[in-house]
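Before I ask anything, here is the structure I am working with.
In this view, the complex is presented without one of its protein chains, the others remaining in place.
Per-chain residue numbering starts at 1, and chain names A, B and C are given in the order in which the chains are listed.
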Amino acid sequence: MSFRPKTLARGLRAEGGALLPVAVLVVMAVVFVVLVGTADQSITSANGYNILQNVALYGWVALALGLTMIAGEFDLSTPAMFTLGGVVAALVGGSPAVAIGAAVAAGIVVGVVQGLLVARLDISSVAVTLAGYIVLSGVALTVSGNEITTHTNLDFGFEIDRPILEVFSVRSLVVLAGFALIGLLLRYTRIGTELRAVGNDRRAARVAGVPIARRVVLVFVLSAVGAAASGALVSYSLSTAAPNVNLEPLIFGVTAIVLGGVSVYGGKGTALGILIGVIALSLLEEGLVLLAIPDYVANIVTGGLLAVVALIAAPDLLRGGVAALRRDRHEGAAGAPVDATGATSR
Amino acid sequence: MDARRNPGLLVPALADGGAAAAPSRWRVSSAVTLQRGVIGAGLALLLFFALTTDGFFTVANAKAIATAASLVGLVAIGQTLIMLGGSGMSLSLGMTSAVSAMAFVGLLGEGVVIALLGALVLAAVTTGIQGFVVGRWAANAVIVTIAAGLLLEGFGSWAAGHGDLTPTVDRDVYAFLGRPLLGIPFPVYAFAVAALVVQWMLRRTRDGRTLLLVGSSREAARAAALPLTRTAVFAFSIAGVCAALTGIMVAATQHHASLSIQGNYTFDSIAATLVGGTLISGGRGSVTRTLIGALVIAAVTDIALLRGYSSGVQTLVKGLLVLVAVILVRLTARR
Amino acid sequence: ACGSSDDEASTGTAAQGSTSSGSAEASAAALEGKRIAVVSCAGAQNPWCGAFNEDLTHGLEEGGARVTVLEDPQDPAVRAQHFNQALSLRPDLIVFTALDSDSSVPLFRRAEAAGIPVVNYNQRLEGEAAELVTASVIWSDEELGQALARNLVGGLEAAGYREANLLGITGTASLPQTRDLVRGFESVMARYPQYRTISIEDSNYDPNRAAELASQIFAQARARGGIQGVWANVDYIAAAAAGAAEQAGLRPGTRSGDLVVAAGACASAGVNAIRAGTQVGTGTKTPRQTAEAVTETVDRVLAGEDVEKVTVLAPDQVTADNLDEFVELCSY
């Protein structure tokens, strides 16, 4: 990846991204180096591998969540789809192509249904995908019989995690390719423009003739497919799929995309920004591991970070803060007031 | 260029009067018919399954359902207030239940009153802070509450020394909170009283009515100089207190408290609120509806359990109920 | 090791399979300066894990090892990720608790390739995983099930039941240790046909769910003679069921007409309940004994000794009578 800084900055700006992701990445990198330094460790390619594996783990989930958010929606069903993707792949078994294909197909079905409900009936996506979350959790438990399902093909899992050039793996390369693809889609195609339009001002986009329903369905399909496919890939690398849903992917994804400069209110964000958010968060996690931080401290750190992120994204705090700064510099309009009593001209 | 070969839209197809943008009065009224039909059919189905389920229609089972509905329902009262106020939902109320329960058990040595007050105040303050952030700065409630859940979990397990807390005092001191009173489990009273009080607050107090207005439109409320921050703190801290009550009663019944007390309360409470028919974007709904939602979910889960369906199927049915409710509410919404 | 006083070491009768007596001095030497990564479940969610991680860390550090603990909320993906991160720390040994055999295979292969020994605890491994791992320390869940059954029968007999309907509540039914426990339980109960388990439900280790389903099954069974006994594989699930019983107007205890409650693996909730008389007994599957056994195994592996693949710890039966002996071990 040979992004020149200028191209990178332009890419972020052109799609309405902010400086935030770059700042976040720099801060995280510094924190990482400091953490590692105090932990008396040396940084090796193994750390790079781990970070990229972490990117591979939830990268697509973050990208999928980010896409829906750019289009002005929120897909809460992501963690359940992630789990279900793994369960489906493990249950179907056989050739990995077929198994992953089945997970992707499940994702398409879920995405189409959720997308249609959101777009056609104009229901809040939070409500629809919350119901989707519960339904999909039930489906995952039911089809698996509440058992951990084992893949028959253990070698494939081993292959996709084998280090390539020390730091990469098939799994992380596939996820990075996904980022590149979605990045190109957002930046260089009409669909990308339309997605941002749909997220920024849905009414105007509709009036302009953007096929809103199709675009909304598209993001929900991409979101569900992203989650299902990563769930399937992860299940291969674990050689098993557990049917219980947990919120980990959602928490990671939301934190990463907001750090990556995606607006919670839609219309703004880039694939590159999301990737930066994911990498930044993976750096942090690797740093915490190197420091052997207990789980509860990790919770506090992640929770604190997310709280800060929520505040950064809060519109009124920013407005108020800017206002307070300005108020200090300007103290009203001094001087004699213009007479508007109507008395003088009488 | 010929317009025929260039089918870009000239007319804002759905800009005005379109199906999605504004359902006409006809659509609304037919949707009401549809809603009544679906609810009627649903109730008939429920009745059928109830009648054919061995052991459903017994007093003991009614109590079991009422208890289950009450524990989730109390958390759902809070969820309803948060939703009505336009903040969407809280993803940390289950964790609030657990941490309050731990505080309660931890403080029991100081006496049951102090323990109760301590736990309730802790819950009110922690959720109140979330309400402040959401109300004052319009922070996204989902993200704020996920963050708060993580922080509560972290600090909770730190304070409890990663442990399961067991009361150091005699059981009789606090066990009344879990035992039946006049044959009816204590949580049922707590839920009934809380639902009545909160519903009354919504209808009859200034803060309650303001909450509905803010939920209807935050921008309008700001322009009308309504107290956004106070309203959100009001909704969130009552939610915290209700969630804490659930946690305390669970701890008093099970005689210990750990983070596992949160169970599925967070998502189940949102499900109960949505099944009751409260609008997720706020401004419309009531605690009474949530009460019904909680009872329906508890009854359906009970039937599924008694008929021997797996927990997966029970979850699935719950999810479908939420989905149907959400669709019906949308179809009958005025906007 | 691990701060346990001598009398505990003698009372904690963790029958250690075929342990050869590795002396304390030898272990100190073997652990000294070694780097050990522990990939474990998180204490925040699970008190057992918290106590175990603490005891193990303490024990290993006392021997002079440097310990890094990576905790996760029982999430297979995160656990695998942590295992990889543990590998990149290039430790001398990894202590690991598998979620199941199959998902451990790729991890163990990687560890083998890196030449890092792995000591697994608590999870019985099968197939390739069992071969790849250096050593395992597990409990005999079958014996735990037997202890549970003996406790329950004792309670039922004390309450004077000629016959009884029983409700069983398991943690996660699909786990091997749950199956072992149920097998052990049933092997004993086969001798008491008058006590019938009419329903075994899966709580997924969620106490609220356990309470909910217990109360609903109490209600349903009322018409058919009611439930006289409840058993659960861990104490806090039993406590939830006992609480639900109280709410339904039943009385947990061992007097005539009481609901008899018994559980498998002891914890504070169980100690509390046995003291209060609402639970008849439990069994030891304690974090401290596990940590001690793991520490010893680690020590021996690092000392280059020949270690058995599997060390099976045998649990003790705990009742109101001998509770005092086990209070220390069971309180966490």
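Operating definition for what follows: contacts are C-beta pairs under 8 Å (C-beta built on N, C-alpha and C of every residue); 3 or more make two chains touch, one makes a residue touch a chain.
Basically, contacts and distances are computed from a predicted model.
K.L.:
What does the UniProt entry say the missing chain is called, choosing from "Sugar ABC transporter ATP-binding protein", "Cytochrome c oxidase subunit 1", "Na+/H+ antiporter subunit B" or "1,2-phenylacetyl-CoA epoxidase subunit A"?
P.N.:
"Sugar ABC transporter ATP-binding protein"
K.L.:
Using the whole complex, pick out the displayed chains that touch the missing one.
P.N.:
A, B
K.L.:
Of the listed residues A:V118, A:V210 or A:V258, which contacts the missing chain in the full complex?
P.N.:
Among A:V118, A:V210 or A:V258, only A:V210 touches the chain that is not shown.
K.L.:
Just name the one of A:E194, A:E248 or A:E286 that touches the chain not displayed here.
P.N.:
Final answer for the missing-chain contact: A:E194.
K.L.:
In the complete assembly, which of B:S216, B:S286, B:T301 or B:Q314 touches the absent chain?
P.N.:
Candidates B:S216, B:S286, B:T301 or B:Q314; residue touching the omitted chain: B:S216.
K.L.:
What residues on chain B make contact with the chain left out of this view?
P.N.:
Residues of chain B in contact with the hidden chain: 1-13, 15-18, 24-26, 204-207, 209-210, 212-213, 215-217, 219-227, 279, 282-284, 334-335.
K.L.:
Since one chain has been left out of the picture, which residues of chain A touch it in the full complex?
P.N.:
Residues of chain A in contact with the hidden chain: 16, 188-191, 193-194, 196-197, 200-201, 203-205, 207-211, 267-268, 319-320, 322-323, 326-327, 330-343, 345-346.
Note that only the chains that are shown with their structure count from here on.
K.L.:
Counting only chain pairs that touch, give me the topology of the graph as line, ring, star, complete or other.
P.N.:
complete
K.L.:
List the centre-to-centre spacing of chain A and chain C in whole Å, with centres computed as mean CA coordinates.
P.N.:
38
K.L.:
Enumerate the residues of chain B that touch no fewer than two other chains.
P.N.:
In chain B, residues 153-154, 157, 162, 310-311 touch at least two other chains, as defined above.
K.L.:
Do you know which chain C residues sit against two or more other chains?
P.N.:
43-44, 202, 204
K.L.:
Residue numbers of chain C touching chain A in their complex, please.
P.N.:
Its residues touching chain A are 42-44, 67-73, 75-78, 80-82, 84-85, 87-90, 99-100, 102-103, 105-106, 109, 128, 172-174, 202, 204.
K.L.:
Which residues of chain B touch chain A in the complex?
P.N.:
Residues 8-10, 12-15, 18, 20-21, 88-89, 91, 133, 136-140, 142-144, 146-155, 157-158, 162, 267, 270-271, 274, 280-281, 310-320, 322-323, 326-327, 330-331 of chain B touch chain A in their complex.
K.L.:
In the complex formed with chain C, which residues of chain B make contact?
P.N.:
The contact residues of chain B facing chain C are 54-55, 58, 60-61, 63-65, 67-68, 71, 153-154, 156-157, 161-167, 171, 175, 178-180, 183, 185-187, 250, 253-256, 258-261, 263-265, 301-302, 305-306, 310-311.
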